[in-house]
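Here is the structure we will look at, set down as structure tokens.
The complex is shown incomplete by one protein chain, all other protein chains being positioned as in the whole.
Let's look at chain A:
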Amino acid sequence: MFTQYFGHYLLNRNLVSLPQLHEALDQLQSTRVKLGVLSVNAGYMSAAQADDINQLQATMDKRFGEIAIDKGLLTEEQLGELLSAQKESHLVLGQALIDQGTLTLEQFQEALEQYKRENYLSDEQFEAIKNGDIDVLVSTLLKLDQTKDNEWYQQYLSLLAKNMIRFIDGQLFMEVNAIPRDYHCDWLVLQRISGQAKLTTGFSMNEQAFLRLASAYAEENIAAPDEMAEASVGEFLNLHNGLFLVTMSNHGVELELSPQEISRDASLPPIKSGLLITVYLSDVSFELVLSVD
């Protein structure tokens, strides 16, 4: 998930263009991170030293790892460790962007450092995020929007991110926004939670996103917004909320779910305060409505 966050970060900082980012994300499956990128990321050598080795490599028939060991920049053990880390995905994104010629290795490293500074991340937090810790990522995401209901939001959004990745799409990015006035929904799938707290949860989406989510969750192509599409999106929200209730129950908080309500061309119901979270998948986006009433 960090890959998508970092990709959007590069985009927002104008370090890459949208087509470049899409191309790089598309390449993730087939890209292998080169040892130079991995060595610099692990702190074993500087970007300049890695570039030197790359240049040397062009003049002799030797692998990167062999040259690095010859020059005393890597030990055998470090090389083994790097070879096993070759699939770490934010680095795969970096490699794809470097291969495209969009960024240099130095620029990629600098952007990572900048991301860490701008999000006030400790070394520990940043490591956790890079290693795919969704709880830490969501908590740093929510730091941008301090509310007293943050604890609920944190639990809810962490679990949503995990369920989205598990059932819908591995390429996930979420952005927190306030709910604008006169917000209108093409499709609104709503479910209320009651008990020790009252929450309103829902997905607001256009038809394309509605069908995309429906097809992914049902594991079959759903081409029209029919009964099956409604059932699929509704059931995904119901499943996620059910699992949220189980998590809260394990923490001693008992909650209840009402049946989902699905409507077309709808406005949001009156809610006191809440969040609108834009959820980006690889090809569509939609809004998650979440409020503690």
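In this section, contacts are C-beta pairs under 8 Å (C-beta built on N, C-alpha and C of every residue); 3 or more make two chains touch, one makes a residue touch a chain; residues count from 1.
Basically, contacts and distances are computed from a predicted model.
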{"item": "The complex's invisible chain, by UniProt name, from \"RsbT antagonist protein RsbS\", \"Two-component system chemotaxis response regulator CheY\", \"Pyruvate ferredoxin oxidoreductase alpha subunit\" or \"NADH dehydrogenase\"", "value": "\"Two-component system chemotaxis response regulator CheY\""}
{"item": "Listed residues A:179, A:218, A:266 or A:284, member touching the removed chain", "value": "A:218"}
{"item": "Residue ranges of chain A at the interface with the undisplayed chain", "value": "167, 217-218, 227-228, 231-232, 234-235, 238-243, 245-246, 248-250, 254-259"}
